[in-house]
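Note that this complex is displayed minus one protein chain, with the remaining chains in position.
Every chain is named by a letter (A and B) in the order it is written, and numbering of its residues begins at 1.
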Amino acid sequence: MSLPRLRLAGAAGQLGSIAVTLLGLLMLTFFIGRLMPADPVRAIVGEDATRETYEQVYTSLGLDRPLYEQFVYYLGDVLTGDFGTSIRTGQPVIEDILHVMPATIELATFAIFIGATLGVSMGVLAAVNKDRWPDHVVRVLSLFGHSMPIFWTGMIALIVFYAHLGLVGGSGRMDQFYIGLVDDRTGFLLVDSLLAGEMDVFWSALNHLILPAALLGYSSSAYITRMTRSFMLDQLGQEYVTTARVKGLSRHQTIWLHAFGNIRVQLVTIIALAYGSLLEGAVLIETVFAWPGFGQYLTSNLIIGDMNAVMTCVLIVGVIFIGLNLLSDILYRIFDPRTR
Amino acid sequence: MTADTHPRSMPGWLIAPKNILVFLLRSPTSAFGLAVLALLILTAIFAPLLATHDPYVQALGNVLKPPGDGHLFGTDELGRDIFSRLVYGARITLTIIFLVSIVVGPIGLVIGTSAGYLGGKFDTVMMRITDIFLSFPSLILSLAFVAALGPSLNNAIIAIALTSWPPIARLARAEAMTFRNADYIAAARLQGASATRIIVKSIMPMCLPSVLIRLTLNMATVILTAAGLGFLGLGAQPPMPEWGAMIATGRRYMLDSWWLVTFPGVSILSVSLAFNLLGDGLRDALDPKQMNRR
Partner (left out) sequence: MEKTILDVRNLRIRYGGSPVEAVRGVSFTLGRERLGIVGESGSGKSTVGRAMLRLLPGATITADMLRFEETDLLALSEKEMLKVRGRRMSMILQDPKFSLNPIRRVGDQVAETYLRHFQCSRREAHDKAVAMLEAVKIRDPERVFRQYPHEISGGMGQRVMIAMMLLADPDLVIADEPTSALDVTVRLQVLNILDGLVRDRGIGLIMISHDLNLVRNFCDRVLIMYAGKVVETLKASDLDHAQHPYTQGLLAAQPRIGGTRQPLAVLDRKPEWLEESL
């Protein structure tokens, strides 16, 4: 058996399929950007430009060339890291995005910790008590999280926890008077404030982070809960679980020392995917909480119709998704002794 | 009992819907889901009778009135009756659901069954395309489409439909592949039936039940995406009483006038929860293992 060679072939095949998907992704964003009625020239020159200016910009954007030629140019630009310039800020789009990304990553990472903790423990609880009341409670709770319009829950939570109870910070990443106090080193406010030794800023940031992160986490926990429950039920039906019980382990020990280890791999995979889906909720929750991240950047450009910026954002989400898929695959190989 | 209710047995699939319905009504959660959806449909049909006010008429002397006092859910920033707007909003929600279903269902079914039955290059290309679509969260891709098409309710529906056919196609393909090698398909082929005929006459009807169920399951996501687009100002435009858009306009007043955002939000939540509960119940109902146990 030439296992190493097989694995190499598998990796090569995977890389090839990723390349094809990426190319498809680029085609999709390109065609949405060029074929749809939104007029990229109008967005740049404005409504009352002269015909000459319009024509000039039209040609300079290469819109007079055939479509496939335009795509090749677009491909070349993207491969050299040129995603165009943002109409609103006048900066390269990619720089803008890199600038706002840390805020979103901070939010999403915090959220996934909450979501995974909640989802995994609820899922295990439901599986262990299948068809008894904890199972039903968990099911309703997680369906609820899955059903709530997160932008609305965000507002209600702001009204209750911020306006009425004063338990958490309001909109933004920190209280107004702290803004500008900490240098932007990593872009992650929690890290930057610690580096600068500004504990007040740190607590303020945490205070502002907790509510949107908890909401995002809760909404993503629905999927994690459901999957954890079904993975766990699968494992609990396996013979090795009986073996552990025969050896004298309690139900509790069997679940955590034996069964849980076997769903860890699958959990990592779905948590990676859930992390990707968080970005979707982030777009909405960032709008509600005035969170200066990727989602807000995307929506503000949507409204002014800057297709360059919008399509780059979409492309980046796609790339993040593919990257997370790849990552979960790699983690799978690391965690499971059978694939080593 | 299982044989009768099995969704794929041809003679049984006329009896099946009735049995499924009975099963769903037996579980309190899915019965709740059905009740909410029935309420939604009735509300949409009888909107003119139920509404206490004209949903579009402004009364600037009567703005931001709290619930009660002739206005069940209060009035908004232009003095319009929120209850009446919600009632008419049910029509918009139902329109979205209906249009998305009749676009997505057939597209997914045709692409999926063709890919599954024909196999080969067509299958590879089609599945590549679904892969690409599935590598985005649905809201993000819908955002992109709406941004390109221009914000409006119709474009939002088109965008949602464009992004939600791939899972359906995937499912239909998987189903079609299990039927592809069945003897009765081979018999049809030997009789000289064309591929199109076989797909339309023999494969599609077999895939239909599971596609319908999958559509129901997806409706919760569709509703949330539509509301999200409305909230971002990319879906239904003011003054339409779309629930997401109502929340967006109510946002400015939410700290003092909670009713502006609360009631539309509860409406969205109930409908999407109803679809989720129903979908959950359907999954149980169509899982033969579950059927036997109860």
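Definition applied: a residue touches a chain if its C-beta (ideal position, glycine included) is under 8 Å from a C-beta of that chain, and two chains touch if they have at least 3 such contacts.
These numbers were taken from a predicted model, which means no experiment stands behind them.
K.L.:
Going by the touch rule at the top, give the shown chains the omitted chain contacts.
P.N.:
It touches the following shown chains in the full complex: A.
K.L.:
Looking at A:Gln14, A:Thr117, A:Ser171 or A:Thr242, which residue reaches the missing chain?
P.N.:
A:Thr242
K.L.:
Check the options A:Thr59, A:Ser250 or A:Ser300 and report the residue that touches the missing chain.
P.N.:
The missing chain is touched by A:Ser250.
K.L.:
On chain A, what residues meet the omitted chain?
P.N.:
Those residues of chain A that touch the unshown chain are 238-240, 242-250, 258, 261-262, 336-338.
The rule we apply is simple: only the chains that are shown with their structure count from here on.
K.L.:
Using the touch rule from the top, collect the residues of chain B that touch chain A in their complex.
P.N.:
29, 128-129, 131-133, 135-141, 143-150, 220, 224, 227-228, 231-234, 244, 247, 251, 254-255, 258, 261-262, 264-265, 268-269, 272-273, 275-277, 280
K.L.:
Show which residues of chain A lie in contact with chain B when the two form their complex.
P.N.:
For chain A paired with chain B, touching residues are 20-21, 24-25, 28-29, 32-33, 35-38, 139-140, 143-144, 146-149, 151-153, 155-156, 158-159, 163, 276-277, 279-280, 283-284, 287-288, 298-299, 302-303, 305, 307, 310-311, 313-314, 317-318, 321-322, 325.
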